[in-house]
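Up next, chain A:
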Amino acid sequence: MRKGLAVCISVLLVLTMMPLRPAVAADPIKIGVVVTLTGMAAQLGIDNRNGILLAAKHKGTILGRPIQIITEDDEGQSETGIRKAEKLVFKDKVVALSGVTVANVGQAIAGEADRLNVPFLTTNVMTPKFYGLHPLVFRCGQVADDQMTVAQVMGILKDPDLMKRSWYVLADDYAWGHSCAEEFIKLATEKGIKIKNPTYDNAALNLVDWSPFVSKIISAEVGGVYACLRSPVAPRFVQQAADFGLMEKVKIIGGTPSEAALEAAGESVVGLIGTCCWTWDIDTPKSKAFAEAYWKEFKEVPPSQGAQAYTGAFVLFNAIEKAGGTDPKKIAEALKGATFEGPYGEVRISPKDNCMRTPVKVVVAERAPKNPFGAKIIKKVVASLTPEEVGPAE
Partner candidate 1 sequence: MATKLLELEDVHTYYGDSHVIQGLSIYVNKGEAVSILGRNGVGKTTTLRTIAGLTPLRRGTVRIGGKDTGHWPTHRIVKETHVAYVPAERNVFPGLSVKENLKIGEQPPMNGSSGSRWTLDMVYEYFPILKERHLQDGSTLSGGEQQMLVIGRALMGNPEIMLLDEPSQGLAPIVVAKVAEIVKQLCALHGLTLVVVEQNFRVSYKLAQRHYLMDLKGQIKRSLTNEEWAANEDIVKKHLSIDDGCVEKKDSECRQVPAPSEAPSGAAPGGPGAVSK
Partner candidate 2 sequence: MIQICLNCLLLSALLLLISIGLNIIYGISRVVNLAHGSLYALGAYFGYSMVSYGVNFYAALLLAPLLAGLCGVVLERLIIEPIRHRDMTYTLILTYGLSVFIDGMFKFIWSDKVQFIQMPSSLRGTLNLFGVHYPNYRLFVLAATVCVILGLLALLEKTKLGMIMRAASTIPEMVSALGVNMKLVHMGVFGLGCVLAGIGGVIAGPLLSVYPMMGSEMLLSCFVVLVIGGLGSLRGAILASLLVGTAQTLGFVFLTDFAMVIVYLMMAVILLFMPKGLLAEGKFD
């Protein structure tokens, strides 16, 4: 019996270790994609990867050469991320790195930029530390934390009902949550928004039961909650808050969860306010085309993170084309100031700090109208912000 099991496990192991070798024509342009496919952030990683794969499919070829995307899972760990990046660059000989789902991995890989010596364009890392970090390091697709905070504050300012309310601030207890909450409190106070707890509450990362915070919010008698919670965690908080009937009295603003997370949480997230670059609610031909193509390819509700990664990857492909080859310096040169008309309008990489300027939408989760994706929840656009409004200034 044990022998049989051992054989089964060995076979499984061998199968999983076998590299996938798609039949590719000679001499493709190889792009390395590091994303988180394990753990809580996995959904974002999957959306990112899918967006990049779709961009490669739509782009077809660069300089007449096929595009080969090689994906690696960083498991959300910096060490693993560096190892995978090294493997992609030194063994697979990729000409550029892209993707990266979580900030710690992004910073770790960016820290090795000199040694890796290929352009690294992240499609999802949000830390402001990426502004002007390294000549070879870029951000395009996802906005930065500071841009998101500005957009959220603008969202409140643009809605008189939200402006009237006083806000309770709740943050994940780690560096990102802290800076996110502090930035919001600083900016909101400047703009005259009432903050109930300027010292804000930290929620432990492994918190499963949010009721203590829900009770605190109820007894604080506030009109709104600003929640700096990681995308996979936010629906759990919102769901539990909804159980307590909080959503009827209180508006919650936070980083919007992925489409998949909203679908999983269902009805209870209705009313959650957030910001994003793209949602399938955006009614432009390019947006519609992307949504349909994504649905056709992956049979999943087209996600914000997918569209963002799609945009970022396209900018990278175009830059390689413009550089006329795979020389890292030339690609980096081509990326500076590059523009792209994508699913959510024109994005541009600032030559000043290598990071994207983009229009941003303020969205509210609502019950979806009948739609081809079978989605129950839609991120409904309630306000559009221009790249100038979101910043940062150049």
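In the analysis below, a residue touches a chain if its C-beta (ideal position, glycine included) is under 8 Å from a C-beta of that chain, and two chains touch if they have at least 3 such contacts; residues count from 1.
These made the cut because all candidates are chains of the complex that A comes from, given by their letters.
This structure is a prediction, so every number in the text was calculated from the model and none was measured.
*Asks:* Identify which of the numbered candidates 1 or 2 touches chain A in this complex.
*Replies:* Here, the candidate touching chain A is 2.
*Asks:* Across the complex, what residues on chain A touch candidate 2?
*Replies:* Going by the criterion above, the answer is residues 1-2, 5, 37-40, 42-43, 46, 173, 201-204, 206-209, 211-213, 215-216, 218, 232, 235-236, 239-240, 243-245, 260-261, 264-266.
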